[in-house]
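All protein chains of the complex are present and in place, except for one that has been dropped.
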C-alpha cells in the first residue's frame, strides 16, 4: 500500500547551500531524496555535485548532460523568435526551467516519486516557471518549495547547515545570486539592488570590461541555415558548442553585458545584470540576415509573434498549446533565413559588415539609382494617388473641398 | 482672372543640382518659381542657398530656420515613442518631410501659388511623404515632381545644366545620396547598393570610425522631464540645441552608426546607412528611464503603439487622425518619465550606469533579498495556483486526471 | 489612540442574504459597520435596503444614486471602445465595481474607517476588481472579504442567519446568482453550470423570448455626438435615462441575450448568461456610424486599443495609468463619430437601415459606378504594380526569373 512506503521527492539539486540544506530538511521530514543535477552549460563540475548530493544524504543522484537537448529544443526557438523580454533580456533562466522540469518529472516517474521539489524563493519568476511546467507535464504530481516554505533568515539557514555538517561555500559572503547556462548568465542582489549604482566589475564573469577588451577587432563569418547558426569562419559546430565557443570569443571583446530593471511576473520590478555574449552575436547576425530574406509583411508581423512568444516563455508557459503554435509559426517563418553574415567584434560592438543569401529578396536592379534601374517610377504616381486617397478625402471633408474642385 | 496669370510653383529648394535644374526647368515651362529652403539642422550655409536660388531664376526665396519647431513638434514625438522603423531606423528624413510640406503649403497660400513641387525621384519614400502630407494640408493644391517626371539620365541632366549655366557641384562624382537634419543623416547609393559590401569610411560624416574614437570614456548625466531630455551634465538646453550638442559629443565616440536593409513603402528593399549619434544616446537613456517609471502594463503595451506610430510616420501619414491620436497617447504615457540617467560613452557604446526618478516604481523593499524584504512570499503560493490553473486543467484533460485526484 | 477605538468597516451592502449575514458577522467580530448601497440602475428599492441595513445592525447606511455618474464616467468609455470581452460580453459588472470601490473609499475616508469590505466569493472576478481598485485608490486601507473568509456551506449560512433573526429571502431557493446595473444583467449558477443545457426562461429577466417578442418591427432613429447616443426618435435623454429607456424598448423585442462560456481572470471557464438590450442597440448603431466617420487606419487600429482596454476593465485595472491612456485615446478617436443611424428592432434583430453624418468619409462620387465616377481608375495600374512588387520579387526569386525577363 502506497501510503505506507516512504515519501519520495525528486529534487532539482545545484550543489549550492540552499539545495544542500534542502536535502537535509527533506530527510528531517521523512523523505527519501532523489537529487537531479542537469548540465545546461553552466560549466559546473558535475562529478563533485554528484558526490556532494550523496554525501548530503540523497539516496540517488542523477547527473545529466543536457547541453545538446537544451540548445536544440529550447534555445533554438529563442533564436528563431529573436526573443528579448522587454527588448532587453534574451530569456536565459526562463529557457532552462522547462527543460529541468521535464527531467524532474521523468525521473519522478522512473523512481515512482510523488513529489518534485525546487530550491526557488517565493518572489522570483522561477518558482512559477517550475511549478506551472511541472503541473503541465503531470498535473497530479506534488510540488514542494522548501526554501519558500521555511521562514529562516540567512543566519538561521547557516546555523542549520553547521548543525548538520553541511559545508558552507567559500563564496558565501558573495552578495550576488547567479544563474547560468549556455545562453547566458544572470546576476542580481547585493549592490545591484540599487538601480542608481553602477554594477561593480565582480558582478560579471563571462565578459571583460570594455576598457580591458581586446585591442584587435575580430572578424567572424557566420552561416545560417533556416534560422540557426551552423558555421563560424568555415568551421561547423553543433549548436550547443557553437554557442559555448561564441561566449568565449565575444566575451573577450566585452560583448553582451545587459543592465536591466525588469518587470517580473510576480508584480515587482527587479534590477538584473545579464551576460549573453553568444546570444548578442547570434541574434544580431540572424536579425540582419532576416532583413534580406524575409518579406516585408513577415518582417512587420513577426515582432508581434515574437513578443507574445517571449512573454509566454518568460511567464513559464512553455508547455502550453499557445507556445506550441507560436513555435510552429516562428520556425516556419525561418525557412528562408539561410545565408551568411560578416561581423566585426570590437570593444563591445557587434558590427555587421555584410550579409548575403541565395534567398535574398534585395534586388539590386530595383534598388539602384544607376542606369541599371529596373524600377518603374511612373507607377509611383498611381500608387501615391491611391495610397493617399483616404487622407485626401479626409482633408476635402475638413476643408469643404469637393472632389471635382 | 486667375487662368491668365502666370502659373506659380513653390519649390522645396536644397541648393543642390537636382533642384537647381528644377528651377530652370520650371521657368522653361512658364512657371514663376518661389524657392523655399528650410534649416532643419543639416548645417547648410543658408545665405549661399538663398543667393543661388535667386541666381537660378527663382522670383523669391524663403529661407526659414525651423530647427526649434522641428525639434519641439516633430522630433519630440519620436522620442516619446522610441521610434525605430523595423527596430533600426529612427525616422530621420521621415520627420522633416511633414514640416517641409507644412511650410510649402503655407508659403503657397501666402504667395497665391497653385502648385507645390519637390525634388524627389519616383522610387523613394519621400515623394509619398511630401505628396500625402501636402494633400492632407490642402487637397486642392497641385503637386509637381519634375525629377520623377523628366526621364533624363544623369548625363542628360548635366548636359542640361551646362547649357543653362547651372553650376555643377564639385562633389558631383560622389556616389552617395545624402539627407540630413538634426536627428541624423542618411546615406544610400554607390557601393552601398551592395549589401555584402562594408560601407567605406567616406560614407560617414557625423561619426568617427570605432578605431578612431576617443580613448577616454565620457560620462554624461542627462535629466528628463516628461519624456524629453532637458539637461546634460547640469547644463540645460533647448531641445534642438541639446540634440546638436549630443551629435557632436557622441559622434566623436563613434556612436550611432546604423547599417540597415530596409523595406520601403514603395515595395523594394534598400540598403541605408544612417548616423544618429544624439538619437542613440537620447533613446537609450530615455528607454532606460522608462523601465523604472512606467508600469508593467504600459511597458508591455506601449511598443504596440510605438510600432504603429513609427509606421505611420515612415509611411508619410503624419497629418492623419490616427497619427494625432497616437501622439496624444504617447505623450500621455510619458508624464511620469522624469528623472536622471547616468551614461558612459565609449568606443561606440552607450552604457547606462544608473537611473533614478522621483516617479520610480522600483521598490527596493519589495525587490531586496535582504532581511528588509517586504514582499509576502506566501502570497506566491496562491498566485501560482491560480495563474497555473488553466495549464493544469489542460494537462488533466490530456492525461485523463480528475480534479479530485 | 486609534487602536483603542472600535474597528470600523465600510461594507458594500446589497440587501441580500450574504451581505446581511456579513453585517452580523462583523458585529460579532467587534466591528462598527457602515453600510453603503449604490443605485447603479439595477432597479432596487433603496429605501427598503436602507432600513434593512440599519435593522441588521449597521450604525450608518449610505444610499447613493450613482446612475448618472455611472453612465457618464464609466459606461461612456465602454461605448467609445465598443467593449466586448472575448467578443461577447459588454462588461456589465466589470463597470460597476470601480465606481462602487470609489464610493467605498470615499465613505471610509469620511467616516475614518480603516477597513472596507465586499461580499464576493473567492472564485470570481469581482473580488479582484474590488480589491485592486480599492488599493489603487488608497493603498493603506485594509480590505476584508468575509464571504471568502468564512468557510460555511449554504446550510451553515442559513443556520447562522436564522439564529440571528436575519430574514431569509423568499427567492432563497433560486439557483441563480445575479448582478445587474443599467448596462445589463448577468446570471450564472444552477443549471447554467452545464454548458450543454439551454438556459431556461426563468434565467432571463430584461428580455422576452424570441417567440414572445413583439410582432411589429420598431424603427429607431438614434443620433450620436462624438461617440455617445443623444436622442432617440427626436427625443433627447441624459445617457443613463437613454440606456434605461432602450433596455425597455429593446427587451420587448428579445434583443440582447448572450450565452457565453468565458475565461475568468482567476483561471477558470464559467458559463454566463447576460442580457444587455440597450448595449446591443447602442453598440450596433455606434459601430455602424464609425464605418462612415472613421478613417481606415483608425478603423483597423482601434480594435487593438479596444481589446486592450476591455481586458484592463475586465481584469479590474480601471484605476491604472494604462487604462487612463487608453480612455484618452478612445475618446479622442470618437471626435468625428457624430451623425444618425436608422435601425429596426425585430425579433431579436437590430438591423441598421441607414447611416449618415456630416463627418462622413464615404464619398459617393468616388464610390459610384455611374458616369459620375470621379475615381481615377488609371491610378490603379501603378498602385497594383507597386503594391504587388514584394510578392512579385519573391516569386521571381523562387522561380529563378530575372527582373529583366
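Order of writing sets the labels: A, B and C. Residues in every chain begin at 1.
Operating definition for what follows: contacts are C-beta pairs under 8 Å (C-beta built on N, C-alpha and C of every residue); 3 or more make two chains touch, one makes a residue touch a chain.
Keep in mind that this is a model prediction, so the values were computed, not measured.
Asks: Touching residues of subunit A against the unshown chain: what are they?
Replies: With respect to the unshown chain, the touching residues of subunit A are 263, 266-268, 294-295, 297-298, 301, 304, 308, 312, 317, 320-322, 324-326, 328-329, 332-333, 335-336, 386-390, 393.
Asks: Please identify, in ascending order, the residues of subunit C that touch the omitted chain?
Replies: Within subunit C, the residues that touch the unshown chain are 86-87, 121-123, 127-128, 131-132, 135-140, 148, 153-154, 177, 188-189, 193-198, 210-211, 217, 257, 259-263, 265-271, 287-288, 291-292, 296, 299-300, 303, 307, 311, 316-317, 319-321, 342, 346-349, 351-356, 360-364, 366-371, 373, 375, 377-381, 383-384, 387-388, 391-392, 394-396, 399, 401, 405.
Asks: For review purposes, identify every residue of subunit B that touches the missing chain, sorted by number.
Replies: 295-297, 359-361, 363, 365-366, 374, 376, 378-383, 385-387, 389-391, 393-394, 396-397, 403-404
To be clear about the criterion, only the chains that are shown with their structure count from here on.
Asks: Express in whole angstrom the distance between the two chain centres, defined as the mean CA positions of subunit A and subunit C.
Replies: 40
Asks: Roughly how many whole angstrom separate the Cα centroids of subunit A and subunit B?
Replies: So the centroids are 32 Å from each other.
Asks: Pull out every residue in subunit A that's touching 2 or more other chains.
Replies: Residues 296, 360-361, 363, 366, 378-381, 383, 387, 391, 394, 396.
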